[in-house]
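Removed: one protein chain of the complex. Kept in place: all other protein chains.
In order of appearance the chains are A, B and C, and numbering begins at 1 in each one.
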Amino acid sequence: MKGIRYGWILLIAVAFFTATICYPSISISADTIKIGVVGPRTGSAAATGTAFAEGIDLALDYINGKGGLLGKKVEVVFEDTGGVPEKGVAAVEKLVNRDKVPLVVGTSHSSVGIAISEQANRYKTPFIIAESWADEITSKNYKYIFRAGPCNTGVVSEIIKWLKAEGFKKASLVAENTDWGLGIKKLTVEALKEANIEFQTIDTERNSKDHYTELSKIMKYDPEIILAFVYGFGVHYFIAQANEVGLTPKAIIFEGAGPPSLWPQFWENVGDAGNLECFISSMHKSAQPNQVAKDYWDNYVKKFGKEPSDYKSRSIYRVLLIAFDAIEKANSLDGDKLVDALEKSNVTVPSGQVNFGTEKGSVWYHQFQPPMLIIQWQDRQQTVIFPENVATGKLIRE
Amino acid sequence: MNSLFFMYLTNGIVMGIIFALSALGVSLIVGIMNVINFAHGELYIFAGYISYILSVKLGISFYFAIPIAILTIFIIGILIEESLIKPTYGNDMYSLIITFILSIVLQNFALLVFGPFPNKPPNWISGATNMFGLFRYGNQRLVSCLAAIGIIIIVFLLIKKTWFGKTIRAVSQDRETASLMGIDTSKVNMLSFGLGCAIAGAAGVVLAPIFPVTPLAGVEISLIAFIILVIGGMGSLWGCIIGGLIIGIVQSFGAAYISSGYKDIFGFIILILVLFIRPSGLFGRKAL
Amino acid sequence: MLKSKYILGLFILAIFLSFPIYIGKYWLHVSIISLFYVMMASSWNLLAGYTGQVSFAHAAFAGIGAYVSGIIAIKLNIPPTIGLFIGAGIASLFGLGLGMLCIKMGGIYLSLTTLAFSEIIRLIITNEYELTRGTMGLEVPNLIGFYSKTIYFYIMIAVSIIFLLIIYKIIKSDLGTSFRAISNDELAANSLGINVIRVRIVAFVISSAMAGFAGALFGHYLLLITPDISSLSQMFLILAMTIIGGMGSFFGPIIGAFFLETLSEYIRIYGEYHVLIFGIVALIIARFAPSGLDGIYQEKISPKMAKS
Partner (left out) sequence: MILKATGISKSFGGLIALKNVDFHINSGEILGLIGPNGAGKTTIFNVLTGIYHPEQGNIDFNGEDISKYRPFEICHKGIARTFQVTRAFLDMSCLENVLVGIIGNNPNLSPAEKKSEAIKYLEFVGLKNSVDTQAKNLTLVGKKRLELARALSTHPKLLLLDEVLSGLNTTEMREACDLINIILDKFGITIFWVEHVMSAIMEVSGRIIVLDHGEKIAEGLPKDIANNAEVIEAYLGESDA
C-alpha cells in the first residue's frame, strides 16, 4: 500500500469546485426574460422535440417582434426530457435552480408530465403542460400546474361522440402498456360500456414490431373499428400488418395519439394500408378557428418552407403564448402572481380563447381543452370528418 | 386446434428464422474469435439504412442496393476489427466493453444522422397470401423469410464446403495449431469479423422492409441474438438456428396465450432454464 | 510526512463538506448525482475491474434496491431508513441467485446473462403496473421526512465514504488479492487453491448489495423512481465512468463519475450530442489508454511530480 493518493482527491475537489464557479454564469437580473421549455429532444419521441423547437422559434419571433415582455427580450431555455421522468425532473431542477426561470412549459409524455408537475409544484414554479394527457396531472388540483392541452377524459369523450355519431357497434381497443395507454384505455372502456358499444381489449408494446398475434385475435373478434392507442412507431407496423392479414380496409383503424399518423415516414412505412385510417388531431389546415391560427400557419410555412407536419409545434406555440400573456398581465415574475394571471387568462391562441377551469375537485381544474378533430386519410389527403361543424368530408368505409 | 393456432405457429417459425439469421453473424464471430460483438444490432440497422437511402433516396433498384449495403457493412466490419478489436486480443472482457461502447456511439450517431423516425425501404413484393385457407400472411414476410433461409444456407455452405470455411473452423478449434500450420490467424480474424458483420448487414437488408429500422432497433436485435447465442451454445451454427426457432415460437405462443406485454420476457425465461439444465447451451461445446 | 498527509486529507474533506455553502442549489444537486455515480461505478469496478467479471446488471440491481425500498415504504409503511437495507438485501439475494446461475460458465456467459437479466428487470418493472406504476414512475417518500438538499448531500457523502472504505479494505485484503489473481488468470488461481466460483460470487453479491443500497438511497432523493434507473443507458454511464476514470483502479471510478457528471453539465446545451460525446470519449480512452485517467496520471504526471 503506497498510501491514498490525496493528489487525486484534491484534484477532483478543486476541479469540481472550479467547474461550478466557471460555469457560464447566468445573470439573474439580466435584460432578458427566460422561459423554460421541457420536451423530448432525444429518445423514441425525439420528433416531438423537433416540432417543439419549431414552435418555440415562431413564438419567440412573435413576442420579440412585438418588443418582448416587460420591456425585455424573451429567451427560451429548452431542456431535454428524453421522454423519461427522471430526466424531466432533472431538467426542471436545472431550469428552476440554475436558469431561474419564472415559469416552465412543455412536455409530451404523461409520465414526464406527472413527474415534472410534482417537482414544479414543490418549487412553486408555474408549469403549463402542452401535451401530457394523463388526467392525474390536473386532477391532483395542484396550484402551480396548468394544462392547455388535451386531457384523456376530454379526448375520450370526443372519440365516443364520434363513435356514436357514426353508429359503430363493435370495437377492438388496442392500448400500449404505458401510463398514457393504460389510462386512456380505462376511460375508454368505461365510456364504451356506457355507450353500449361491444368491445374487446388488447395490450401491446409501444415499439413492438410484430403484431400478428394481436391482429389474429382482433380478426377473430371481427370489429367494425379498432381504437389504437399507441404513441410510437409500433402503430405504423400495426397498420401495415393489419392490412396484410386482411383486417383493413374492412374494419377502420382509429389512431388515438395523433402524431404517429402525421410523421413524415408514415406513408413509407404503411404504404397503401394507410388509406382510410383515422386519427385524432388538434389542428388541420382547413380548420383554422381564428386569425392567430392562420398567422401561425402562414408564419410556419414562411419560416420553414413546408407545412407543419403535426400539431405538436402548434401546441408549444399555444402554451408559450399563454405564458407570455400571463407574464404581461401579472407584470411580474413571481410564481403566485403568475398563477393569478393564468387563472384569469383569456388570451386567444390558435385553438381558440383560453379559459382555465378554476373549480377544484375534478380534472377540469386549471385545464383548458383545445377542440379536437378527427381526421381520415382519404387518398393520402387529410379530411376532417368530425366534429360536423368543421368537417370537410364524410367518413369513407369500404 | 383452430386457424389461430396455425397462425401463431407459422408466425413463430417465420420469426424464428428471422431471429436465427439475426444471430448468425454474432455466433460466427464468437465461435472463431471468442469476441462478443455488441455492435451487431447497430450494424444490422446501418445496413437497413444504407439500403433505404440507396433505394428510396437515390432510386437504385434493390437488386443493386442489397449487395452494396452488405459490402459496405463488410468493410465497416473489417475497419472495426482492425482499429478496435485487434488490440484487445486475448482479453475477452475488453473487447466486450469496447464493442458495447461502440454500440452506444453508433446508436447515437444513427439518431443524429437519420433521425428518430423509422426508415423503410420499399417492399419487394406487395399483398398477402392466403395460407391453406386458414389465414392471410404478408407476402413480404414470406419472401424475407425465404431470403433469410437462403442466406443461412449460403453461410452454411461457405463454412462447411469452402477452403475459407475449413480455415476458419481450424482456427476456431485450435488457434495455436492452426497458426503453426501456417494459417495467418490475424487475417482470418479480420475476414471472419467482416463476414459476421456482413451477415448482420444481410439480415438488416432482408428484414428492413418488414421491420423498418430505427436508431434504437439494434438493441433489440442484439439482445435476441445474445439470448439465442446462450441457448444454442456459443459459436454453434446449428444451435443458432434451433435457438432462433425456439425463441420465435415461444414468443408467438406466449404473446397469444399468456400476455403480449411480456412477449420479450419469454426468451429470457428460456435462457434461464437452459442455464439451469444445460449451461453450455443446447449445442455448445462443454466448458472446462 | 504521514501527519501532513492527514492534514491534507482533512483539508480536502473540509472542501467537500463546505460545498453546500458555496456552490448553490443546482451544483449541490449535481454533486449528489455525482456521488450516486461514485457509489455505482466504484462498486461495479470492484466486480469488473478487480475480478474481471463484466456485469451488465449493475443498474438493474440499483433498480431492485430502489423499487423494493420504495414499494415497502408505500405499501407496508416501512421507514425508508430501514427500507434501504432491505432493498440492498434483496438486491444481494438476486445477485447471489444470478451469480450461482451463470458464474461457473465464465466471462462471456456472465455478461450476456446479466444483460438479459437487466432486461427482465426492466420489463417486469414496466409491466407490473399495479405495483410499480410502470413508466409513470413510483413516487416514493423522502428518506429523512423533509426535503433538504444540504442534508441529503451530507448523507450521500457519508455513505460514499463508507462504501469507499469498505471497497478499499476489501481490495487490500486477502479477498482483494484473490480477486486480482482470478482476473489475471482464473485457471492458475484455481490451481493454487482459490475457490474461484465462491470468490466471484462473493464479489458479485457485495457489489450488487452496494448497487441496491445506492439505488434505494438515490430513489429516496429523487422521490421518483422509473424503469430508467435499471436501463442499459444507465449501465452505459456507469461503465463509461469506470473506463474513463480507470478500470481496476481505486480512484478511477471516483474521478470518472465526477468528470462525466461535470462534463455532462457543460455539454448539456448540445442535447442530442450528449451521449455521443460520452461514447466517443469512452471509446478513445478504452482504445488508447485502457487504464483510464488514473493510469495516465500515474504514468505521466505522478513520476514528473516526484522528480521535481
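Here is the rule we go by: contacts are C-beta pairs under 8 Å (C-beta built on N, C-alpha and C of every residue); 3 or more make two chains touch, one makes a residue touch a chain.
Everything numeric here is computed off the predicted structure, so don't read it as measured data.
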Worksheet, complete the sentence: Cross-chain touch to the chain not pictured, restricted to C:N190, C:S233, C:S264 or C:Q298, is C:N190
Worksheet item: Of C:I32, C:A181, C:L260 or C:V281, which residue touches the hidden chain?
Response: C:A181
Item to complete: Determine and list the chain C residues touching the chain excluded from the picture.
Response: 174, 177-178, 180-181, 184-185, 187-196
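Basically, only the chains that are shown with their structure count from here on.
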Practice prompt. May I ask you to sort the chain touch graph into line, ring, star, complete or other?
Written response: complete
Practice prompt. Could you tell me the distance, in whole angstrom, between the mean C-alpha positions of chain B and chain C?
Written response: 32
Discussion item. Give me the residue numbers in chain B that touch at least two other chains, ranges are fine.
Written reply: 111, 259, 261, 264
Item to complete: Note the residues in chain C that touch 2 or more other chains, in rising order.
Response: 127, 272, 275
Item to complete: Enumerate the contact residues on chain B facing chain C in the complex.
Response: 30, 34, 36, 83-84, 87, 92-94, 96-98, 100-102, 104-105, 108-109, 111-112, 219, 223, 226-227, 229-230, 234, 259, 261-262, 264-265, 267-268, 271-272, 275-276, 279-280, 287
Discussion item. Touching residues of chain C toward chain A in the complex: what are they?
Written reply: 5, 8-9, 12, 15-16, 19, 22-27, 29-31, 33-34, 126-127, 129, 133-137, 139, 147, 172, 222-224, 226, 228-229, 251, 254-255, 258, 262, 265-266, 268, 271-272, 274-275, 294, 297, 302, 305
Practice prompt. Over in the complex, which chain A residues touch chain C? Could you list them?
Written response: 1, 3-17, 19-20, 23, 41-42, 46, 78-80, 84-87, 89-90, 93-94, 97-98, 110-111, 114-115, 118, 122, 134, 177-179, 182
